[in-house]
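The complex appears here minus one protein chain, its other protein chains still in place.
Up next, chain A:
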Amino acid sequence: MGQPTHGHGGHGAGHEGGHGSLKSYVIGFILSIVLTIIPLVVVMNDMMGKTGTIVLILILAVLQFAVQLWFFMHLKDGENAKWNITALLFAALILLVVVVGSIWIMTYNTVAH
């Protein structure tokens, strides 16, 4: 892993709208490890109440998603960035409607019992 970081960043900046540097990948990797260890520690040691834990680990998962998008997938770079983000937001909207809607209906609106 002893690749030089220099040279690449300068090259990438003008080339295709950037594809990250070794530094950004390493930062992303460290952040995602930290964001994975925290929920594991909290859950395995029963450190918080049930609702608190669920909220915390879901927030950390979403943060982890953001880290991967930002540092690994370079969402904001490239000429199609605007369209990539638009498509992502649309997918996220459908995702929320399907997941939250399903849970809501099956929890509070079933007639059977």
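FYI, a residue touches a chain if its C-beta (ideal position, glycine included) is under 8 Å from a C-beta of that chain, and two chains touch if they have at least 3 such contacts; residues count from 1.
Note that contacts and distances are computed from a predicted model.
S.K.: Mind telling me which option in "Parallel beta-helix repeat (Two copies)", "ABC transporter permease", "ATP-binding cassette domain-containing protein" or "Cytochrome bo(3) ubiquinol oxidase subunit 3" is what UniProt lists for the chain we can't see?
M.R.: Going by UniProt, the chain not displayed is called "Cytochrome bo(3) ubiquinol oxidase subunit 3".
S.K.: Residue by residue, what part of chain A touches the chain that was omitted?
M.R.: Residues touching the hidden chain, for chain A, are 1, 3, 7-8, 11-12, 15, 19-22, 25, 28-29, 32-33, 36, 39-40, 43-44, 46, 50, 53-54, 57-58, 60-61, 64-65, 68-69, 72-73, 78-80, 83-84, 87-88, 90-92, 94-95, 98-99, 101-103, 106.
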